[in-house]
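All protein chains but one are shown at their positions in the complex.
Each chain gets a letter, A, B and C, in the order it is written, and its residues are counted from 1.
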Amino acid sequence: MKRMQKEVDAYISQFKEGYFPPFEMLARLQEEVGEVAREVQQLYGMKKKKETEEETTLQKELGDVLFVLISFANAEGISLDEAFDEVMEKFRTRDRDRWTKKEELE
Amino acid sequence: MKRMQKEVDAYISQFKEGYFPPFEMLARLQEEVGEVAREVQQLYGMKKKKETEEETTLQKELGDVLFVLISFANAEGISLDEAFDEVMEKFRTRDRDRWTKKEELE
Amino acid sequence: MKRMQKEVDAYISQFKEGYFPPFEMLARLQEEVGEVAREVQQLYGMKKKKETEEETTLQKELGDVLFVLISFANAEGISLDEAFDEVMEKFRTRDRDRWTKKEELE
Partner (left out) sequence: MKRMQKEVDAYISQFKEGYFPPFEMLARLQEEVGEVAREVQQLYGMKKKKETEEETTLQKELGDVLFVLISFANAEGISLDEAFDEVMEKFRTRDRDRWTKKEELE
């Protein structure tokens, strides 16, 4: 993850515009999630693809979300490795009884 | 990233419920992005925190988005390393003239 | 709709803060859609409600989205009656063959 954050930083640092301010990051995140939503509907739902819509894949759309997420974290000085460890720790403790452990079913 | 995808898979595989179906993954993604939106408003916007709202941080909220993104990719058999490489390649080629290179300003 | 837009305007005009700027409106919209997402998961999905989560309903959450939508339109000087007529006109013309008319099945 750290390698990815550095790669995105190297990419964005080339440009004069730099990172977007936080509300614009958030808007980009919504835009990309909207494209994931469109793709999921086309893969698994009733909605038909319009012929004008460009060919895309769910992998590409999730990649776009990941890119915005990394950019957002970089702009805010957040380590996604730490954020990940924090969320996994939360699941292991606070939410430990939220789901059904497989052995409980035997 | 591969390590994170495996860690999430090991965590989720413990439970009978397993991965959510795609539209539910998408709903969770929206829910987490909504919490990022709330946090960004409280950090940088005009919206006041309600006293009943729990203490949280942007790092935690971005971590939650990352967790859902990894779960989503796992459930769909997508490698986020590949997705990341694909998006970076797109920026280096298709979008190469979208932003202003720093040296162009000199 | 016009009556609703006026009622929201009368409400918001009481306050010093007034309407939010556009990126904050968008953030609020994302936040409210995130709450709809949570509610839909709890009504129709696998996700269990945490005991700490407040009692709510889909009607309330859709009402919150409507309120933000009206505020957004007001702040931007947009008539939602006109916006609605425009979208219905689009469906009647551009998208007229997108779905299957019932009589075609007979």
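We take it that contacts are C-beta pairs under 8 Å (C-beta built on N, C-alpha and C of every residue); 3 or more make two chains touch, one makes a residue touch a chain.
All of these numbers come straight from a predicted model, not from anything done at the bench.
Peer 1: For the chain left out of this view, which of A:38, A:60 or A:90 touches it?
Peer 2: A:38
Peer 1: Please output the residues of chain C touching the missing chain, sorted low to high.
Peer 2: Counting over the whole complex, chain C touches the hidden chain at residues 1, 4, 7-8, 11, 14-17, 21-23, 25-26, 29-30, 33, 36-37, 40, 43-45, 58-60, 62-67, 69, 72-73, 76, 78-80, 82-84, 86-88, 91-92, 99-102, 104-105.
Peer 1: Please identify, in ascending order, the residues of chain A that touch the omitted chain?
Peer 2: The missing chain touches chain A at positions 17, 20, 24, 27-28, 30-35, 37-38, 40-41, 45-47.
Peer 1: Which residue numbers on chain B touch the omitted chain?
Peer 2: With respect to the unshown chain, the touching residues of chain B are 23-24, 26-27, 30, 48, 50, 98.
Definition applied: only the chains that are shown with their structure count from here on.
Peer 1: Using mean C-alpha positions as chain centres, tell me how far chain A is from chain C in Å, no decimals.
Peer 2: Measuring from centre to centre gives 24 Å for this pair.
Peer 1: Take the average of all CA coordinates in chain A, do the same for chain B, and state the distance between these two points in whole angstrom.
Peer 2: 2
Peer 1: I need the residues of chain B touching at least two other chains; which ones are they?
Peer 2: Touching at least two other chains: 17, 30, 33, 37, 40, 45.
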